[in-house]
Each structure stands twice: as C-alpha cells, then as structure tokens.
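For this view, one protein chain was removed and the others were kept in their places.
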Amino acid sequence: VGKPYPPVEYGEYLKLDRLLTSQLPKSVEHGRPAHDETLFIIVHQVYELWFKQIVHELDSVLEMFRQDSVDERNIGVAVTRLGRVTEIQKLLIDQLRVLETMTPLDFLDFRDLLLPASGFQSVQFRLIETKLGLKQRVALEKLPSPGRAPAEQEDALRRAASEPSLFELVDKWLERTPFLELPEYHFWASYRAAVDDMLAADRRTIEANPTLSEAERLVQLQEHERTAASFEALLDEPTHDRLMREGSRRLSHRATLAALLIHLYRDQPILHLPFRFLTLLVDVDELLSTWRYRHALMVHRMIGTKIGTGGSAGHHYLMGTVERNKIFTDLFNLSTFLIPRSALPQLPPEVERRLGYHFPRD
Amino acid sequence: VGKPYPPVEYGEYLKLDRLLTSQLPKSVEHGRPAHDETLFIIVHQVYELWFKQIVHELDSVLEMFRQDSVDERNIGVAVTRLGRVTEIQKLLIDQLRVLETMTPLDFLDFRDLLLPASGFQSVQFRLIETKLGLKQRVALEKLPSPGRAPAEQEDALRRAASEPSLFELVDKWLERTPFLELPEYHFWASYRAAVDDMLAADRRTIEANPTLSEAERLVQLQEHERTAASFEALLDEPTHDRLMREGSRRLSHRATLAALLIHLYRDQPILHLPFRFLTLLVDVDELLSTWRYRHALMVHRMIGTKIGTGGSAGHHYLMGTVERNKIFTDLFNLSTFLIPRSALPQLPPEVERRLGYHFPRD
Amino acid sequence: VGKPYPPVEYGEYLKLDRLLTSQLPKSVEHGRPAHDETLFIIVHQVYELWFKQIVHELDSVLEMFRQDSVDERNIGVAVTRLGRVTEIQKLLIDQLRVLETMTPLDFLDFRDLLLPASGFQSVQFRLIETKLGLKQRVALEKLPSPGRAPAEQEDALRRAASEPSLFELVDKWLERTPFLELPEYHFWASYRAAVDDMLAADRRTIEANPTLSEAERLVQLQEHERTAASFEALLDEPTHDRLMREGSRRLSHRATLAALLIHLYRDQPILHLPFRFLTLLVDVDELLSTWRYRHALMVHRMIGTKIGTGGSAGHHYLMGTVERNKIFTDLFNLSTFLIPRSALPQLPPEVERRLGYHFPRD
Partner (left out) sequence: VGKPYPPVEYGEYLKLDRLLTSQLPKSVEHGRPAHDETLFIIVHQVYELWFKQIVHELDSVLEMFRQDSVDERNIGVAVTRLGRVTEIQKLLIDQLRVLETMTPLDFLDFRDLLLPASGFQSVQFRLIETKLGLKQRVALEKLPSPGRAPAEQEDALRRAASEPSLFELVDKWLERTPFLELPEYHFWASYRAAVDDMLAADRRTIEANPTLSEAERLVQLQEHERTAASFEALLDEPTHDRLMREGSRRLSHRATLAALLIHLYRDQPILHLPFRFLTLLVDVDELLSTWRYRHALMVHRMIGTKIGTGGSAGHHYLMGTVERNKIFTDLFNLSTFLIPRSALPQLPPEVERRLGYHFPRD
C-alpha cells in the first residue's frame, strides 16, 4: 500500500543529459564555428521528436482499425488522437518561421560541411506518409541508400509499407458500415433524383450567366459534363471500378457511398463521431500538404534554384510532390457529391430512432 | 489652448451602426435561414477590411519609393510597414481555419442563393497583387465584368495597373545603389573567382557522391550546368537581358547585382535596413503564395472537383495560380548566387568606414 | 423550377460600399493625418465583426439549451459552434500582434483626438461575457453612459443580463443528467473509497518527500488539508451549498457531480459529446482569459502606467479583471476531483450497454 514508486527526477526522466549534449555542430568540429548551425540542428531535432509523437498516435489509431470490428468507443479516441496530430502539424508549419530567421547567407557558413545530408531526409517523415497510405512505390523509391539511416528506422519503413495503411483500414471500415442498405428507405434513388435536379439547375445557370464570355461558357459547360460524369461514376459501380483501375479513384465504391452517407447524415448521434473522424483525415492531409508547400517555399528562398548537390531535392522537385502526395483525395472530392440538406431524403422515424442512443438522455 | 477636440464615442468612431448592420444573409431574405451564412459574410468582410489596410500600407511605401531619391530614414519606416503587412497576412492564412469550421454541407444550405458570387472575387485582392507588381495583363484579364464591383474599386485597379508597381520602383531604387562601382575595390572580379571555385567544388561533389545512382548523377550534372549558366547570366549583362526578354528574369541586371551586394554585405550599418526591406518583400510574396495555396486547398475540400458555376474558379484553376503569381521570384532566386562569407572579398577599411555612421556611437 | 434567385454581386452582397468607406480617421478630419490611425480603426472594426459572429454562435447554443429537453443531436452542433468560437478567439489573440506593430509613439500622433474613446469600450464584448455568464452586476456597472453606445446595443446587453446565461443553462442541463442515480451501481460510494485512498497516498508522499524543507512541507500539508476539504464539499451537499453562498462555488451540487461523471466516463459513446462540450466551455474561458491578459500587456506597453484619461482603463485595472472574470472556474476546478481510471468503479455491463448506441454498428 502507499506509493511504491521510486522518486523521479525531472532531468533524469527527460534524459536531458543525452538530449542537451546531442548538438554537435560540424562547424565547431572543423574549427570554424557558425552560430546558426545550432539552430539548424535543433530545428531538425524538434521535427524528429514531433514525428515520433505523430507515429505514436498513428500506430494507436491503426491498431484500433486493424480489428475486424472497431469498438464504437474507439472512434472518439481516434478523433482525439488525430486532433492531436493536427495540433502538432500546425506547430511543424509555424516552426518554419523559426528556421527562416536563418538567412541563406548564414546557411552558407556551414552548408558545405553537411553534404550530402544538408537537406531534409527524414525516414520518420516517410514513415508517417506510408502509414497514412501514401502509395508504397513512391515511398520506397526514395528510401535512403544503405547506411544513411539507422537500420531500425529503415526496417520500420519497410514494415509499414507491407502492412495495411490507415487509408486501407478506413476503406475497409467504411465498407462495413451497416446502414448502406436498409430495407425501409430507398436512399440512393432519392439521392439520384435530387442530384439530377441540381445538375440541371447548374447547367441552366451556366447557360444564362450574363457575365460569362462565350469561351468561358464553353469551358464551364465542359467542366459541367465532367461533374455529371463524376456522379455517374459514383452511382455506377462498374464505372467507379474502371476509374480505380485508371488511378483516378482510390476509395472503393462501397466505401465512397458510406463516406458520403456519413457526411449527409452526420447530425445523427451514431454518425457524428465517424463524421469528425473523416473530417480529421482531410485535416491531416491538408496540413501535410501545407507543410510540404511551405517547406518547398523555404527551400526556394534558402538555396534559390540550386539543387541539393548531395542528392537532396531542389525546390522544383519538392513543389512537384506537394499535390501528388495527397492521400485522402477521394475524401476531399466527396464534396463534389454533396447535395443540400433540403434536397435530402428524410429518414423514416424508425431509422432515425435506430441511429440514436439507447438511453433517452434528456 | 487646452483640448479643442469634440469628444469621440467608441461606437460612432468605428461606425458600428453601419458595420454591424451590414450582414444581410440571402438565406434570411429568401425565408430559409442558414446559420452559417453569417460566418461566410463576416469572414469575407474581415478579409476586405484587412485588404484595405494592406493597400493603405502599400500605398505609403509606394509613395516613398516614387521619389527620385528615397529618404534614408524611410527605409526603416518601409520595413515597419511591410512587417505589419506580413503580420496581417499571417492572420489571413489562419483565418481560413475559421472558415473551415463551416462544412461543405453547411455551405450547400445557401450556396445556390449567392450565384454567381459564391467564390472569392475580391477587387482589393487583385489591387494588392497589382500594386506589388503582378504583371498587369494577368490582373486585368480577370477584371470583373461591368457591374460586378463598385466603379471606384475598378478605377483603382486600372489606375494601379497603369502606375509603377512596387516591383518596378524597387528595381529602379536598386539600380541607383551607389556602391556598385567603387574605384578602390574590384568586387565583381573577386566574386567571380570565388564562384568559380565553388562551382568546381560542387561538381566534384556530385561526381564523387557514392550514394547517387548513375541516372541521378546525370540529372544532377545537368542541373549543375544550369546553375553555372545562371552565374554566367548574372555576370554578363547581355545574357541577363536576353533572359529578361525570354521572361525568365524580371529584375534588371544592375538591380540584381545591387540586391546581391546588399545581401552579401548586409551587416554594414548602411545596408542593414535595405537588406531587411528586400527580405520582407520575399516574406510578403511567400505569405501571399501560402495564402493562395491554402485557399485552393480549402476550395477543394469545400466544393470538391466542381467548378464555381457562376464563373468563380475551381480548385484546379486556383492551384495553377499559386506559383505563377509569385512576384519577387528574382529575389527568391538570389540565394542561387550567394557565396559563403568566408569566400567574400574583404572590404577595404576606407569603404567599410564609408558604409558606417557619421557619429561614432560607442 | 430552376433557379429563381436574382444574381448576387460579391461587392453588393458584402456591402463593401459601406464597409470600405467606414474608416474616417479623426487625424484626417482635423487636418493632421496620422498614418497609423487607419490601422487602429480597422483592427477595432475587425474585432467588432468577430464579436458579432461569436454572439451569433452563442445565441444559437443558448437557444438549444433553453429547451426543457436538449435534443441529443444538438450537442454535436453545439460542439461545432463552440469550436468555431475558439478558432475565432485564437485570431483575436493573434490580432494583438498586428496592433503592436503600431508603436506607442505612433499612437500618440492621434490619441488625443479620440478622447474619451481611446480605449477598448466594446459593448459587444461585454455582451459576450454576459451571455456566457459573467455575473451581471460586474457587466452592468461598466455599462457605458447614455450616448456612448448605440441604444440597440445597450438594450441587447440589458436583455442578456436578464436572461439565463450559458452558465445557468448548462447548470440546469447537467442537473437533468439521468445517469446520476442508477439502482444497479453505487458509484459515489466506490468513488469516495478511491478518493480516500488517493488522499492518504498524497499525504504520505508529502511527509516522505526528502527534497522539501520543513517550511515547504508545512505549506504543502496545509494545502493538502484544503484539498481534502474540497472533496468533502464535493460529496456533501450542505457543505457545497454553503460554499455556493460564500461565493467560492457557482455550479450546483448536482450539476457538479454530473460534470464529474461525464469526465470520468467520457469514453462511453453517449457521454463523449457532452464531455467535448464541457471541455470547450473551459477552452472558451481560457482563451477569453488569455485575450484579457494579452490585451492588458499590450495596454501596458502602449500607454505605460498612465490611465486612460477619458475613463478607459489603465493596465493595472485590466490585469485585475483577467482572473476575476473567469466564468467556468468550477469546470477548471473539476480536475481537482478526478481519480485515475484504474481506481474508477467498473460499470456493470447492463449500464454500459445502455450508454451505447441502439444500432450495433460494426
């Protein structure tokens, strides 16, 4: 009884003796100390610590969704943990402002001493992308050559690439959503009718808009056709599957319908947390893209149009990855298929009751 | 004597009676109130207020640089005012988080009532881009059709397009920098020698880097050639002028050299504030690009792949403008031409004295 | 059929003609233009626009909780709307950085022209405090004298002071929580036993801690007594009621127990959103306090130790309000009464089932 735990010292607990002695500037080692190299080291070390935390959160969420049946109580936990990931991501983005207090000229004082490592070559960052679901091929082709990263980190990366990613687990979880076919309501038929009305109205708007030139009108009509075709693909499984094979869709047909349903009826208690969860996946992806974009801008101002001579990427390459590496594009695109609540088929009372809580709370 | 000014009331001073009665949701007008339309209105109104403030700051800086001889004391003022612009820009970016608390489905509750205005069609935003120096052709082709914006705003935009932009005034100001040719030091010859050494070292690094595949090495050698050619263009005025005609340079040859000199010798008192000023131009441009990128992401999640049926731009179009509309690209690229301070030609004492203050302060 | 709505113009929709012509600097009016007065006006106008938005959100949440029985689906909506309020509050705090780009000397260029309005005298801000539940006496005593604010704003403030605040509605809502007495589990007895164990362990820790001086140990033991007394008050209604009369508690005994239960069992689906809702109330209060503190700091650096000669408050007064005006202190203090989950009484399966969803989702 009582407290059996030995007393813990702050510095010992945080391993400050190791942590605060792990900044060894090359410029000092080579006898030409550059003040800002310490900043360069610490900024990257802080990145790596936050990446470790993100991996820790992702691993716990992956574990929850790896189950055949996700415990309903865990959706709330997953929402909290992804929410934490987004708070960390905001710091990662703001942190670039600190690095940018180092001017390009200050960087030159020690950049040549760091070759070929001078760029951002974080295995943990690629681990995060892979665990989220960035296609493995991309992730692996950029794997560092042997010797560049600790072997355990590389192993972790290969393992992550061989295991189901969060994207894939969410895909499966959505497919298992039990509300998609309820005998008592013909959701998709009503939805299709509402969509048809909306598309017709949109077309009339384009045709009648007096502020458009003829050329603009033509462009818009073509895009309208594409939108109509998107809806076709949404409601027609074979078309959707063809788009998946062609690479312009990644989420399965059934998962897409489930995600759409969750968005449309998110105010039902049982769908509220799943809705927040899907929204957070988009948040995480958006913040990751924003980080990539801001990072590419920072590289541009730091090294101009030069490439990283040691193999690190120049800003043109980085800019190219910003949009290409988005993972949950299908969830971003979901908004294409939303229709106004006023046009939504009303849920039958019995269905609505079943989407509520057992316990009449109030 | 004494205070002759009539007392001022907080609400009257801020025109709160007009300000707080200027939110008239269409959804209320049409009898189907949508809670989030107020947010949509207020977010855009706040944007417009901040834009007005940015225009106010830019106008004062333009006025200072429009003089044949910029008062030295004004560089500090310009630095303060551009610094303020960047603080506002950070808010503009963060403000997107508030708008994103409105979900796509909430937006649909009133989006059709706003056509064709549902997108972001701010004349003031284009005014800011134009005053900074975005090429007028681009700015003007997107001018709203008659009737879409208050006539005064359109006039302001046309006027801005016909007057020298901040880019152009800075170009001229840099060209007038008096330190470029000082009889007593052969700066550019020493600089060229240092550059040649650096390029040779870079080339050897690429050739010897054991972590590169042959294909990667080839790519890097090609990029290295481009870097070497960039330096040629920097030091050879005719080449630079050709690049200007071809559109890959915009800053004049002489202005580019001056900007480079300011970066390299920024610690000299007389160059310190000019250096901060040039850095702030890059900051403003970077934050503007970041805003455009974040805005495009937000549009993507809000309307998916749909275009704005009323003529507002879809996210694909917006993504295209993010990098294309950068203005001070030549200042970003300047880092390409920096060389380490250790390789910099030492200033002769007499030159250094002349770059200091009259008054021996300490 | 089709779109019956007249086309909407961006500028007309946002009332830009009124909005962008509502900045009328007194310094211009009096013929001695001060550049920064425009900033001063616009910063305060932006504050007022955001305040209006916060009021809009609070009103909708108040409306939901004014019902005798709060619709379960509305908790999720309330969470979203309070979440939006916190995002706006973060902007309000960051916005002080923009105002601080105006130096004290710049402020002096026009400060005397604004008397007695030069301080922050927002009726809407007091409206927000009052709607949240700041005790009305405080709010009303600072009501502006006749003529200082638009009459409608004053009316709104008086009306808010006479209606139930969010604090009071939440108090009632918590009191109605149906889980407090379930025949099948003796929650409070188990909780009390766990608390007793914890307090005994804490006391032993203090007594045995070798790093404390005797004086420190004495202080800690006294504080420990206070903690023990707090628990007594929590579990004993008459004591709690006495503390309420004395002013050190505001939330009723029953509501406090309900809030504690929601915190302890927040992972149960039916309690998850109520938990987030209570957390957001603390977030809102924390951000409001942070804003007050940052504002007081800003006033300190802007006017030093002077008071606002026109009746606006100096920084000493403002510092005094920072903590005093906290509203949901009882929810902050709730952490005092939490016990580790491992010490929590396990819910009987039947109870747990009843706290879940009707529909077996997965």
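The letters A, B and C name the chains in turn, as written, and every chain counts its residues from 1.
Quick note on the criterion: a contact is a pair of C-beta atoms (placed from the backbone, for glycine too) under 8 Å apart; a residue touches a chain by one contact, two chains touch by 3 or more.
What you are looking at is a predicted structure, and each value in this text was computed from that prediction instead of being measured.
Colleague: Identify the residue among B:S69, B:S162 or B:Q346 that touches the chain left out of the display.
Modeller: Touching the chain that is not displayed is residue B:S69.
Colleague: Specify the residue from the set C:D17, C:E168 or C:D202 that touches the hidden chain.
Modeller: Answering carefully, the residue with contact to the hidden chain is C:D202.
Colleague: What residues on subunit B make contact with the chain left out of this view?
Modeller: Residues of subunit B in contact with the hidden chain: 2-3, 7, 69-73, 76-77, 173, 176-179, 201, 204-205, 208-211, 266-270, 272-273, 353-362.
Colleague: Pick out the residues on subunit C that sit against the missing chain.
Modeller: For subunit C, the residues touching the absent chain are 32, 103-105, 108-109, 111-112, 115-116, 144-145, 148, 201-202, 205-206, 209, 211-212, 216, 220, 223-224, 226-227, 230, 263-264, 266, 279, 282, 286, 289-290, 293-294, 297, 300-307, 309-311, 314, 319, 322-323, 332-342.
Colleague: In the complete complex, the non-displayed chain touches which residues of subunit A?
Modeller: Output for subunit A: 3, 5, 7-11, 13-20, 22-24, 26, 30, 35, 38-39, 41-42, 44-46, 48-50, 52-53, 56, 60, 80, 83-84, 87-88, 90-91, 94-95, 97-98, 101, 112-117, 121-124, 144, 147-150, 153, 310.
Throughout what follows, only the chains that are shown with their structure count from here on.
Colleague: How many angstrom between the C-alpha centroids of subunit B and subunit A?
Modeller: 28
Colleague: When the C-alpha atoms of subunit B and subunit C are each averaged to a single point, how far apart are the two points in Å?
Modeller: Whole-Å distance between the two chain centres: 38.
Colleague: Going by the touch rule set out above, which residues of subunit B reach two or more other chains?
Modeller: Counting only residues that touch two or more other chains, subunit B contributes 112, 115-116, 144, 148, 310.
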